[in-house]
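Shown here: the complex without one of its protein chains, the others still in place.
Let's turn to subunit A:
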Amino acid sequence: MELLILIFLPLVGAIITSLLKGGSAKISALGFALVSLCVTIGLLTKFTPDATTQFAVNYPWIQQLGINFHVGIDGISMITVILTNVLMPLIILSSFKHEYKNANAFYALILFMQSGLLLVFTALDGFLFYIGWEAALIPIYFICAMWGGKDRIKVNMKFFVYTIAGSLFMLLGIIYLYLQNPAKNFDINAFYALNLDSYQQGWIFWAFFIAFAIKMPVFPFHTWQPDMYTEAPTPGTMLLSGIMLKMGIYGVIRWLLPIVPQGVNDWVCVAMILSVIGIVYASLIAFTQKDAKRLVAYSSIAHVGLIAAGIFTLSTQGMQGVMVQMLSHGINVIGLFFVLDIISSRLKTNKIEELGGLAKVAPKLAITFLIIVLGTVALPGTNGFIGEFLLLFSVYSYNAWLGLIAGLTIIFGAVYMLRMYQKVMLGETNALTISFTDIKGTEKVVLYTICVLIIVIGVYPKPILHLSEASVQHLLEQVNQKLTGVN
């Protein structure tokens, strides 16, 4: 029951917000996001971090087609639910300085998307998962196409067709699994129990993997991403990078590994190599970027590549690294995009060369930006370190060469991020940047919260690791059991 409130509260919020006029829309949206956060905290206090699925709800929905409204939370879902509901208020708050036309529609769409995301992260029914997957896509399409930059329509269409193409093939995979299932339903446990041969598993693997790889995005399915991140309005970029790409990661963990372990096993090296190519490729391109927003977009591809590589090591360390890194990456990347949004809304540019010396005029921004950048480059003591360490360790144990290549790019990452920081914040002020004013009001609230999260998770990550550990282990056991044929 609590879970139904969690999922549908943002939807109710969206309907109410869409009916409001003027400035009250954003207040209402923030209110609903905060209440959702409180509900999440309430759930967290009742949650026992073992491998079981908790708060499960299972209602028949479309009985004739074997579709049930089956949702529940285990440790892995909990992490993504926390991610969504912690970031949502921050994203909404960060948009307060902007005056969006038709603000009620804007905030209603954000809340609608939140419902879709929560559905994806809690669904235990294949059809429901697909519905949530698409329900999160439609609002972000409208958010980005309505309030985005100059090229938004073309870029959005590319993004939309890319993702929907992926998800239609995933739907095909889901239907196939449904037809194989003797009970003729979409229940995830029934899917786990299926005995498919390795040929079938290979096809299902690709049907799902492409959908997830487009969403994350993994090389070579990433071409929509940099344009989309640059053209989208900042809250849209935050939603895409902070939360939406985690749908892909979560999908791999929940819907790919345990259902087709043999398929994963057969194709893991391809997936692994693609992920590592993505890391190197994106890092190299990030070096050459002149626009800070594009640089962050490419660095995001690199980070996600490492996360994907971590999943496919199929080890506890890798998986746990993924869990922490999902959370950290979400927090850091929305921090980065927010800082860039603050800069561009005041100076109308994100070109690295045109900036400089901001630290002199805006010391508070300089400190918070530094903390976020350090978190992103995984300095020990920040949240990025824990995840990246675990991930690199697991990739290294999987294959030393791949580990080495992936590790090198961490150094690259540090170089280009710090260089960007140096060029933007340090040095002498120029004619443009001299008039820059420091952060205040809601900007402060958002950035300070992000910094506190970065440091707290960096220093004391244990609760998060503990939260997902049992579920991760259980999942890997399931995978290994199926692989060795012992049921």
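Following the convention adopted for this analysis, contacts are C-beta pairs under 8 Å (C-beta built on N, C-alpha and C of every residue); 3 or more make two chains touch, one makes a residue touch a chain; residues count from 1.
Keep this in mind: contacts and distances are computed from a predicted model.
Taking the options "Protein FixA", "Dehydrogenase", "NADH-quinone oxidoreductase subunit N" or "Branched-chain amino acid ABC transporter permease" in turn, only "NADH-quinone oxidoreductase subunit N" matches the UniProt protein name of the chain that is not displayed.
Note that of A:Tyr130, A:Tyr281 or A:Tyr421, the residue touching the chain absent from this view is A:Tyr130. Across A:Met146, A:Leu340 or A:Leu475, the single residue that touches the chain missing here is A:Met146. Across the entire complex, the residue among A:Val12, A:Ala165, A:Ala183 or A:Leu404 in touch with the chain not shown is A:Ala165.
Residues 61-65, 130-131, 134-135, 138, 142, 145-146, 152-153, 157, 160-161, 164-165, 168-169, 171-172, 175-176, 178-179 are the ones on subunit A that touch the missing chain.
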